[in-house]
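Removed from the display is one protein chain of the complex; every other protein chain stays in position.
Going by the order they are written in, the chains are A, B and C; count residues from 1 in each one.
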Amino acid sequence: MRVAIIGASGYSGLELVRIVLRHPELELVVVTSEQRAGQPMGESFPSLRGLSDLVLERNDPKAIAGRVDVAFAALPHSASAETVAALHSEGVRVFDISADFRLRDSETYRQWYGEHKAPELFGKAVYGLPEVYREELRAGPSLVAAPGCYPTSALLPLLPFLRAGLVETAPIFVDAKSGVSGAGRKLEEGFLFGEIDGNARAYKVADHRHGPEIEQEASLAAGEPVQVTLVPQLIPTIRGIITTVALRPKRPLTTAAARAVLAEAYAGEAFVRVLPEGETPSLQAVRGSNFCDVTAVADPRGGALVVLAALDNLVKGAGGQAVQCLNITQGWSERAGLGEAPWVP
Amino acid sequence: MRVAIIGASGYSGLELVRIVLRHPELELVVVTSEQRAGQPMGESFPSLRGLSDLVLERNDPKAIAGRVDVAFAALPHSASAETVAALHSEGVRVFDISADFRLRDSETYRQWYGEHKAPELFGKAVYGLPEVYREELRAGPSLVAAPGCYPTSALLPLLPFLRAGLVETAPIFVDAKSGVSGAGRKLEEGFLFGEIDGNARAYKVADHRHGPEIEQEASLAAGEPVQVTLVPQLIPTIRGIITTVALRPKRPLTTAAARAVLAEAYAGEAFVRVLPEGETPSLQAVRGSNFCDVTAVADPRGGALVVLAALDNLVKGAGGQAVQCLNITQGWSERAGLGEAPWVP
Amino acid sequence: MRVAIIGASGYSGLELVRIVLRHPELELVVVTSEQRAGQPMGESFPSLRGLSDLVLERNDPKAIAGRVDVAFAALPHSASAETVAALHSEGVRVFDISADFRLRDSETYRQWYGEHKAPELFGKAVYGLPEVYREELRAGPSLVAAPGCYPTSALLPLLPFLRAGLVETAPIFVDAKSGVSGAGRKLEEGFLFGEIDGNARAYKVADHRHGPEIEQEASLAAGEPVQVTLVPQLIPTIRGIITTVALRPKRPLTTAAARAVLAEAYAGEAFVRVLPEGETPSLQAVRGSNFCDVTAVADPRGGALVVLAALDNLVKGAGGQAVQCLNITQGWSERAGLGEAPWVP
Partner (left out) sequence: MRVAIIGASGYSGLELVRIVLRHPELELVVVTSEQRAGQPMGESFPSLRGLSDLVLERNDPKAIAGRVDVAFAALPHSASAETVAALHSEGVRVFDISADFRLRDSETYRQWYGEHKAPELFGKAVYGLPEVYREELRAGPSLVAAPGCYPTSALLPLLPFLRAGLVETAPIFVDAKSGVSGAGRKLEEGFLFGEIDGNARAYKVADHRHGPEIEQEASLAAGEPVQVTLVPQLIPTIRGIITTVALRPKRPLTTAAARAVLAEAYAGEAFVRVLPEGETPSLQAVRGSNFCDVTAVADPRGGALVVLAALDNLVKGAGGQAVQCLNITQGWSERAGLGEAPWVP
């Protein structure tokens, strides 16, 4: 199957290149980058020298559509919609890792991202969280919107408790600590090594655009409106996100019972690992892989439940998730191209 | 004033050495270390070569007491009590940065730390959080128990809201991310560079011994029992702790109103900086200093209030706090020895 | 082909596990660890949970020999020889990544490592640097001693110049900066995060045991004794080594001419990339891969030539190199199991 990666030079795009190059069913035939168009991949990215002869090209959907079967869009939020729509209209199956097709309410989209560039497609994508929407993915949708690191790390440990009606729905606190690659290769002073190393900081507290997306999926699972207060934070690491969700159980719940909820929800999942009691998630254990490790701890005095998750934001929180979705739509093993063991040390 | 630092070779002890060396009113005359006794400071710690001719000695309270006026005890929890009691009984004023004299309930102490080694002194110390116990410190107590990084970073942003009765008291979630020096120079595999760099992990979720200490002081401020669920985490930095406290206001509260609560509580404080709206705490802004930066953000939909703090665990979360206490007991400027600007970059 | 990894719990052993798990021709059947014997891999190493059901076992060559065709020995220097000899005598092909069979002079071995534990095998291994000893590897030796990060990073850029007689042979300065995983998972204070982060230091200057190994292979290439002064250094990164070799050309040499020497030497090599003029090696470009990037720069005034190399010490400087050797001995593609793109970012 011939693949295009649109926006191959960002961090998420590069990770997609890595995954597609090793995927047994995929052939990488198009990679785009506006700034580096015309350069061979191996010149632009010395790490890829000797691994691919492809030349980066401009993002021209018309010119690309006929040459590929599937496209991964790794463009910035709000810039993605137009390209996705153009490729889609030419019959290319598109897996988008931006937020442009993840929301269901157009007003919410407008509030956080501005005018949508392809309103006719808005709301048409399958939300690409395989552990929740596997059936929809199996139906082979032509457009999939894979959620990113904040939503995935919050939703996977949280949804089973909402579905079972075990916890209060407002407020739910999501305290998420992200590596800097979550922001892409953004040229801002705040992302310089001199500003990040040895540092950690919160930003956009209770005001981050991924909050409403988490609320959307949480509310669907709960069957009622859920209110999430998201506290995003940057920590001095390149990859990974580790998230704590603070909950109040409706009725007292032991740690064992809480873990059982997760274990049942994710039995048989290839990439969600429910940790044994006494273990806690770490970025190291998932680094470079498509795993999401989750666990739950109840305060023994009752009244408080903490669920946690860790994943690699560039894999399970970006392109790896999209490839997992593709694998499902094609009936391939979900692990195809995603079997690499985490990077330790 | 002649000073001893008991346990000078740990990370907290070393930072105390740095502070005392520059303090205009203090003369460092005794430094102890069991493992390095007999070695000159500058040999044991190449950074100190040329700065001090002192030789590390064994921790022998009898031999030390006559030579100093004040001692800082930087020993591990539960190992500290015996030395503190011995020095204290010889008339040395002691500022202890362990947890041994911070709790008020002996049963709670026993549960988390084991048998207390100096029960006769238990409960006799002033809790060395200057922003709360300044009056008690001004009275010149002979024993001060300075709180560490987890309690200080949770209590400073939290207490004003409890005192004013503005928030629900159970459960309160404290999500704290600590640099590794918080654990001292512990020789465990989990603290190797290969295990920490690029990593972040939670540990002892809802089961950390500093949880009860936070609850003690929070309950005193609230005038009723407060239930705190502490989620401690390690992030890949040496110094600093950044803490989020998730609260439910009893009545809707705006961010401006919440900030005003903090601003009023800390008006005139030398080391607590209430950040302007739109700014969030960072480790960088406090690194190497005795500052604790705090702020508050209310979810605009009501129902959720997040307060945050950042401090340097080896300064405001350890020896800097103890020196601030000493300054108060002596009527010196609180800034004496603590005026260094944070380390940026 | 059934594989054992002896010493699977060290950093080099873990990396071998990762490589063998993805190698299309290999089946991992035995993993050993003295300290963790009896534990399932996934319990001992949370990153491997769900990827392997193997249980770590004690290193008992007799019990292992019959169950495997090939063994990778990832034991510490001087501890390896005994196990290697035992497995070898039972007919297992052994690829050793310790230094125990890399030297040719037994007196030199004794001086740096002590008494050899398997003198009958000493000198019998093929030196597993495929770019130099490919023919010997093709002959299918039963014992291969794969060189580590210091020798590999120094020899690959250096040997072509010695072979061609283009540079003075004494002194040659090798200035090598290594990530901390080069020392394994050693529980020493100097390897704590608090001691390495933000730090860099030299150690064993002109007194490191890998110096004589570099001299051995350099002298063989030069056809005369070569004197190498090795300056090993630790830098604050987990993986990777970047090495500068300072040379004096016998006759003036341009950068273009020097690069041509490298380009000719490594034409067709799968894993040695000679960088274009103007590019310099970086750890990032090789991280997680079996690549070794090399280049040469001549001082335009003549009289000085600098050659540089970068590689991942746990792959091309350890198990990846050993697997490359195995691939050659079996006639497989050299890239089998080693095709992963470097980890960027």
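The criterion applied here is as follows: a residue touches a chain if its C-beta (ideal position, glycine included) is under 8 Å from a C-beta of that chain, and two chains touch if they have at least 3 such contacts.
Everything numeric in this text was worked out from a predicted model, so none of it was measured.
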> For the chain that does not appear here, which of the shown chains does it touch in the whole complex?
Replying inline: A, B, C
> Among C:Ala146, C:Ala183 or C:Val306, which residue is in touch with the absent chain?
Replying inline: C:Val306
>> Touch as defined at the start, partner being the missing chain; which of A:Asn59, A:Ser98, A:Ser181 or A:Thr295 qualifies?
In response: A:Ser181
> So that we can see where the missing chain sits, which residues of chain C does it touch?
Replying inline: 170-171, 173, 175, 177, 194-195, 197-203, 205-207, 227, 229, 231, 233, 235-240, 242, 244, 246, 248, 280-284, 287, 297-301, 303-304, 306, 308, 310, 345
>> If the hidden chain were put back, which residues of chain B would touch it?
In response: 11, 14, 17-18, 21-22, 45-51, 181, 185, 197-198, 238-239, 270, 273, 275-276, 279, 282, 284-289, 291, 293, 314, 339-345
> For chain A, which residues reach the chain that was dropped from this view?
Replying inline: 11, 180-181, 185-189, 191-198, 236-238
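Criterion: only the chains that are shown with their structure count from here on.
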>> If I average the Cα coordinates per chain and compare with the overall Cα mean, which chain comes out closest?
In response: A
>> I want to confirm something about chain A and chain B. Since they are copies of the same sequence, is their interface symmetric in residue numbering (over half shared, so same) or not (under half, so different)?
In response: same
> How many angstrom between the C-alpha centroids of chain B and chain A?
Replying inline: 38
> What are the residues of chain B that contact at least two other chains?
Replying inline: 194-195, 197-198, 236-238
